[in-house]
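As you look at this complex, bear in mind that one protein chain is not there, while each of the others sits in place.
Note that the chains are named A and B in the order they appear, and that numbering of residues resets to 1 at the start of each chain.
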Amino acid sequence: MSDKGLPALVCENVTMRFGGLTAVSEFNLVVPEGALFGLIGPNGAGKTTVFNIVSGVLHPSAGSVKLFGDDISGFSPDRIAHRGIARTFQNIRLFRNLTVLDNVLVGLHVRREANLAEALLALPRHRAEEARMASTATQLLRDVGLEDFSSYRASALPYGQQRRLEIARALATGPRVLLLDEPAAGMNPAETEDLMRLITDIRERFDLTILLIEHEMKVVMGICERMTVLDHGETIAEGTPAEIQCNERVIKAYLGGGVVAEN
Amino acid sequence: MMARKRVVLSILKIAAVCAALVLFFLLLAWGQEHWDAYTVRILNLCGIYIGITLGLNLCNGFTGQFSLGIAGFMAVGAYTTALLTMAPAIKQAVYFIEPLIYPLNSIQWGFLPSLLMAAIVSGIVGFLVGAPAIRFRGDYLAITTLGFAEIIRVLFTNIVPITNGALGLKGIPPHTNLVWSWGFALVCVAVMARLMRSGFGRALKAIRDDEIAAEAMGVNLFSHKCLAFVVSAMMAGVGGGLLGNLITTIDPNMFRFPLTFTVLMMAVLGGLGSITGTVISAALVTVAMEALRALEEPRVIFGLALPGIPGMRMVVFSVALMMVILFFPKGFMGDRELSLDRAKSLATRLRRANTSRQG
Partner (left out) sequence: MTMEIFLQNMANGITLGSLYALLAIGYTMVYGILRLINFAHGEIFMISTYFAFYGTAIFALPWQISFLIAIVLTALLGVVIERAAYRPLRDAPRISALISAIGVSFLMANLGLVIFGGRPKTFYRPPIFQTPIELGGVRVVALFFVIPALTAILLVALNYIVYKTKTGLAMRAAQWDFDTARLMGVDVDRAISITFAIGSALAAVGGIMWGLRFAEINPNMGLFPGLKCFIAAVFGGIGNISGAVLGGFILGFGEIMLVAFLPGLAGYRDAFAFILLILILLVRPTGLLGDKQRVKI
């Protein structure tokens, strides 16, 4: 690829103001290609706001977001998805009334080639594409361990599996950068273990760059290579898990004694 | 061997479907001549309302864009078709306040091109209404589209040189017959079935379930919502055209909110998001509408003269709608479909249950 060497994702001086409130201020981030990068911070620190900016749900008040060198700030979410950023949501947002398989197929819809007329007339290209999409979707479900539930309604899945389905759906859009918003929230320790394996696994298999928001320290410290710590919309530290763990400011602002002891 | 068998089977299947269709339409063509006028009229209305209700369901049910503008699109289609099919001489007689403008006053098209034109014109109007309106959500979309339909009606009442104003149009050629109306219904069913089995249909349903997630998965909200709006308006437009050429008289006041309410009720009763539910419900409600007309006409039962009660019919239907929305909020079918496979699996389950009970 021609853009080899460029960082996968860059945020330059990104600022987000809601009326008088500054949710994120002068945020900078460089995520190298292939990295598994963490974004942590206490509640209300502005992590999800950063995700919403990167994925186009919000348009930054100032600053820019670059994907492999291309400025994508101000793009609509669907354009950004086309460019190769996919995401999951903190409070799960599946297509509740669609089947598990259809949820993944919606993700694949971005990459379709057949047009509406071909679909309505069931022309060969559309049929072939549907067949191809169905097998890709099934494979993706297998990757996240949901192949047995493909005909269930998404809302019928247990919580942990809904999170996995969100990941499969995001992968279906063919991303180069994957944003995971608290993927382990609400999971028990065993599920969290599985999830961590899944995340490192998909990074290899799909050649992904992953940016991860997480509350569960074990996950972030266990799998992220580097991380940025946000507090009150400002970056207070950046570095490897080991560096972050002994950073005074971080401990003071966020971790506190109890959580550090856990590690 | 297997592959060849499958090809043969699928050819047989297609042939069977074609044969069934041909038989169906032959029956309709025969019925048009031999069934009594009342039956034919109701069956025509059934076909037309099936198509229109499917259109409404595409927008309101499958895509979750709750629009109340269907009567406006029906008006556009009805006037387009009527103006194109009426004979110039009749037009001259009807437009006695102000003459109809050129070239509409001198042309007369066949029914099919007129209906296609109705589809195009109402599709364009659907886009013009939809493009600004789909930025709104929920009840705001509902009230805005209702407003657009009202604006269309007011325009039709006032632009006399084109629409003949409040007097409406009379003497529209009665082109609509069973083959046309059921042909329309069938086309609508086919379009909906194809659409819902494609990625486009899944994207529409995704928008219904979660707009923000759909957009994040790369679904362009504007183009997909417009798609739903335009196709929905086209179905309503053609349906309106068929309706006009069935009853041969139209005026702007036919296309007020109660008409939208009727179509909405059909869709809600059948299940917002079910094609088969819509078909069944639209047909049943149409028949019931005509049957309950009796409630509003004075009649004599056992020598007892009962006065007709105007409004009673809509009371019955409003109560039915309320009951369904309160107690079966998803309608008869919800967003499920009735299909052969489903019937088969139901049958096996029943059989299994039976055998286990006996055993």
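We take it that contacts are C-beta pairs under 8 Å (C-beta built on N, C-alpha and C of every residue); 3 or more make two chains touch, one makes a residue touch a chain.
Since this is a predicted model, take the numbers as computed values, not measurements.
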Hidden partner chain, touching residue among B:L28, B:V125, B:L178 or B:L264: B:L264
Among listed residues B:F66, B:Y95 or B:W180, the absent chain is touched only by B:F66
For the chain not shown, which residue from B:I124, B:M312 or B:L338 touches it across the whole complex? B:M312
Among B:V7, B:I151, B:A190 or B:A294, which one touches the chain that has been omitted from the display? B:I151
Just one of B:W35, B:W109, B:F136 or B:F222 touches the chain that is missing; which is it? B:F136
Touching the hidden chain in the full complex, which residues of chain B are there? Just list them. 64, 66, 132-133, 135-136, 138-140, 142-144, 146-148, 150-151, 154-155, 157-158, 212, 257-258, 261, 264, 268, 309-315, 317-319, 321-322, 325-326, 329
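One rule holds in what follows: only the chains that are shown with their structure count from here on.
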Please name which positions on chain A make contact with chain B in the complex. 55-57, 76-78, 81-82, 86-87, 89, 93-98, 102-103, 105-110, 112, 116, 119-122, 126, 130, 133, 169-170, 172-173
Touch list for chain B against partner chain A, complex: 191, 194-195, 197-200, 202-203, 205-206, 208-210, 212-221, 227, 273, 335
